[in-house]
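Below you'll find the structure, written out as structure tokens, and then a few comments.
With one protein chain withheld, the remaining protein chains of the complex are depicted in position.
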Amino acid sequence: MNLELSDEQRLLADTARAFVDRHADDADPWPAMRDTGWAGLLVPEEHGGSGAGMTEFVLVCEALGRGPVVSPLIPSVTAALALRWAGTPDLQDQWLPTLATGAFTGTVAVLEAGMRDEWSPAPMSGLGALTGTKVLVPWVPDVAVIVVVTSEGLRVVERSGAVRVHDHDPLCAEPHAALTFQQAPAERLGSTADSAVVLARVLDYNAVARLAYAIGAAERALELSVDHATNRHQFGRPIGTFQAVAHRCAEMRADVDACRYLAYRAAWALDHDADAAIAVTAAKSFANDAMRRVFLHAHQVHGAMGFATEHELHRYTRVAKSFELSLGGTTRHRDRLATEIGLGSRP
Amino acid sequence: MNLELSDEQRLLADTARAFVDRHADDADPWPAMRDTGWAGLLVPEEHGGSGAGMTEFVLVCEALGRGPVVSPLIPSVTAALALRWAGTPDLQDQWLPTLATGAFTGTVAVLEAGMRDEWSPAPMSGLGALTGTKVLVPWVPDVAVIVVVTSEGLRVVERSGAVRVHDHDPLCAEPHAALTFQQAPAERLGSTADSAVVLARVLDYNAVARLAYAIGAAERALELSVDHATNRHQFGRPIGTFQAVAHRCAEMRADVDACRYLAYRAAWALDHDADAAIAVTAAKSFANDAMRRVFLHAHQVHGAMGFATEHELHRYTRVAKSFELSLGGTTRHRDRLATEIGLGSRP
Amino acid sequence: MDFEFTEEEEAFRTELSDFLDAEVPDWWQGMFTEDERAMPFTRELCAKLADRGWLTMAWPPEHGGSGASVWKQAIVREEMWAREEPRGPQYMNLNYIGPLLMRFGTPEQHARFLPPMARGEVIWCQGFSEPDAGSDLASLITRAEDRGDHFIVNGQKIWTSYADSPADWCLLLVRSNPSAPKHRGISMLLLDMTTPGITVRPIDTMAGPHEFNEVFLDDVRVPRDCLLGGQDHGWDLVVAGLTFERTGIARYARAGRVIELLVDYANDAGLGDDPIVRDRLADLYTRYDAARLLNYRAISMQAKGEVPTVEASVARMHNTQLEQAVGHVGLEILGPTGQLRAGDEWAPLRGEIHRYWTRNIPSTLAGGSLEVQKNIVAQRGLGLPREP
Partner (left out) sequence: MDFEFTEEEEAFRTELSDFLDAEVPDWWQGMFTEDERAMPFTRELCAKLADRGWLTMAWPPEHGGSGASVWKQAIVREEMWAREEPRGPQYMNLNYIGPLLMRFGTPEQHARFLPPMARGEVIWCQGFSEPDAGSDLASLITRAEDRGDHFIVNGQKIWTSYADSPADWCLLLVRSNPSAPKHRGISMLLLDMTTPGITVRPIDTMAGPHEFNEVFLDDVRVPRDCLLGGQDHGWDLVVAGLTFERTGIARYARAGRVIELLVDYANDAGLGDDPIVRDRLADLYTRYDAARLLNYRAISMQAKGEVPTVEASVARMHNTQLEQAVGHVGLEILGPTGQLRAGDEWAPLRGEIHRYWTRNIPSTLAGGSLEVQKNIVAQRGLGLPREP
């Protein structure tokens, strides 16, 4: 047991922090991010990636959340994972090297109207060319490859005229779109049965990456809160000298720390195939609630200023809320966890 | 709409407070309580009671909870309600006048091992003489009449040798017992169908009375907390000057007030047959959670002293916890309330 | 005790509710949107309310009101707030700016300022907060120099809602005597917003544009006849204003309406039988119920002529935390598409829950933070000692 980062991991985290300091305000940080090799962290070396682990990817995502740096990194890496685990050798050769360098980007289209969450069965038929609408797809206009969840398993679609894009104006800064497929040619990605396993794994990875990003945002919100509590004076003293304010900050620290180590453990479990389901689901369900508490506190400490969009706090609030509403609510994850800890009908 | 007590109600509450001041430490306050007429508050005048309403009874129970005064008042009045609503004229004549004066006491036996709560179906058969065990029956050794819930409806049993008593050592100061009936002769109390309606109503009245008693206990715990926060000095100042302490007291005030008006409204609704189900169930489910919060705060303000049995706080803590665990948990009541506010399957 | 409205009150509620259902358009989502129809609509509606005698219903007869009972006022507030306050900024005129003028104004001020309010023709804003005077309002530094027949005002106000609506007048708090103790050198001025030297800068918020403004005051001339109440005695007016304002907003009524929306949504989505959804919504309902009763407790005291200071703070603690809980739980029930806003065709309930969550992020801050309410309850309500 050792919860300290290795020297390599610490270096990676520092590099990512430095990147964020330099590029957080870039209109498009993707060109700079391509040079970091992060898009290939989870791609095997034989396909041009670095074959690192989820722990490394989580450290990068956490740093990016501090910006927050808005980029197609998480969806693109998620698409690469699906291709890596379920793609034929040809498909892997076709996509993984370019996804690994970031020359192309990918995304995963899961949700449809009427689905309670990403874990619900998708109504869209995967028989033949695809027709129907996926909503809340993480999006950049030049995305090259879309992994689509259908009722018959995963499909790969190249961006083409058969996909109509409706840009959402969602909660957080990442662009999202509703994609309407009209007889879009699609290639099968694994068998139907394999697809279910791969999809579950892809969603777990995606959830942990999004969690790490939200943790970065929460950590930054805590820093902003501490700054504000230290510098803002009312009644002749810094407001951080009032216990009501100081204790809110302490509770934020306790919650963010818990989320962080739950996320690291989940990443480690995914890397080691060790009780990953319990680790991911515990992390996601704890963090859904913890993020609410953290941002209630952050706004309370900041006063009205935190609600004004000229202050940066709201950007982190949106990241956290978007995380909470994505990839399974607390209820869904707790139910899954209940089974993992042994609840069920007695035989 | 008017949430102020009437002059008569205020007088009754003051009388009850004065009683508590005089008799809280009596080994047996029942003899003194008999003279107050409270045992007859909910018994019609033609049976020797005063035919007052649940609101009045709630004011008395609230005051008693401040003691806490330990007496058979609530179970005995509850038994009288069952007899009043479901008893034959003969049964009413037999029991109500003596229950109204407090000359005899009664109780209601609901729970059996395996029942989740008082609202679950009782396994004990009501066909013929009664056999089986009821647990957690509010108890005084000289109780005269027991209303027993069976799978065929309510039954009345006179205390006799056919009832074996096992004294519990429960959470709160009120004596409770497990009663084992061995072919105990029992009289029918209403038809099976009527019984269900009467039982639901009896439980609602009982829940609101117990709630009022717990509110008195919570109010007293708040007073003790404020006293302690005012008089206890640490770091050269009263601990109540620390926001962490002061704000706990403020939250207790907010929760106790909410419980009180929910309870008054529930009592009023029972008196007026107006949406009583929604009012009782909202009060019970809110108060279950609120009592936890109030007593977490009370103990935190009191420090270690509040945990020592030589301090009086623990008596109120026990009253509140016992209330929470009785007459339906939060889950049960929220589920009932969900239906009342319109949740259900669409036709 | 009586937990029912009278038949007459219920009849009034029905009449008012029918009127509002007919008058308030589907697109109305309160004042803080991009929608340019909002301000004309709210003026128009207030004029109609004035015609029916419902605008200043609660004002005393000597100022043109009908002295309606506190319970009828409560009904008006509930029906308005449940519909996102279609009176727009004018609810402030009715609740406390008008009453402050009545109590502290001269007969000339009454004659000049009250009739336009009563006709629903005038928009007021409130210039209290400053960048360094939030919770600690009395430390404000916007300066008014006494020049005999007028004051010259310099300084800056912030979080001024409706200043860019545009507002016609501003209830302005200034420091008129910098050498007096901080609560004793404050005055209240009635500022014509068309006076030269005023710059209004909108502050956009998470809930959209137009919610707040900064107001810069640069050598602004305010005639002496626009001083309200005694010079240097403005703090008395602040305290009185808070008393008028305390139960002025029926926040719980909107929460109740949103809970209804969520019940309908859950049923339509086949979640009416889902035990967790049932549990969460029932929990919200009990909290709504508690908040409503505690508001009624405060109103009952007003009905007896008492001033519910602590009781209003208790009600407010419940109201504001309820609002935030409804937003959070509501979004949780909607799931991922809860992220989508009004206007997006996939946004459930037309983005209403998203908007409600967003709007209520600062509800435990505005109008006296949760911490301030707890201090009031602890110190004034429970008699705990103040911080040293």
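Some notes on this structure:
Going in written order, the chains are labelled A, B and C, and every chain counts its residues from 1.
Keep this in mind: a contact is a pair of C-beta atoms (placed from the backbone, for glycine too) under 8 Å apart; a residue touches a chain by one contact, two chains touch by 3 or more.
Predicted model only: the values in this text are computed from it and were never measured.
Considering the entire complex, the omitted chain makes contact with A, B, C. Among the residues B:118, B:219 or B:251, only B:118 touches the chain that is left out of the figure. Summary of contacts with the chain left out: across A:92, A:150, A:300 or A:331, the touching residue is A:331. When you scan A:120, A:180 or A:243 for touch with the missing chain, the hit is A:243.
Panel shows chain A; residues 1-6, 9, 55, 222, 226, 229-230, 237-238, 240-243, 246-247, 249-251, 253-254, 257-258, 261-262, 264-265, 268-269, 272, 274, 282, 285-286, 331, 333-335, 337-338, 341-346 of it touch the chain omitted from the view.
The omitted chain makes contact with chain B at the following residues, 111, 113, 116-118, 135-136, 166, 168-172, 176, 178, 233-235, 242, 244-245, 292, 296, 299-300, 303-304, 306-310, 314, 317, 321-322, 324-326, 329-331. For chain C, the residues touching the absent chain in the complete assembly are 274-276, 279.
We adopt the following convention: only the chains that are shown with their structure count from here on.
Farthest from chain B in terms of Cα centroid separation is A. Among the chains in view, C has its Cα centre nearest the centre of the complete protein Cα set. With centres defined as mean CA coordinates, chain C is found 39 Å away from chain A.
With centres defined as mean CA coordinates, chain B is found 50 Å away from chain A.
Counting only residues that touch two or more partner chains, chain B has 242-243, 247.
Residues of chain C in contact with two or more other chains: 371, 374.
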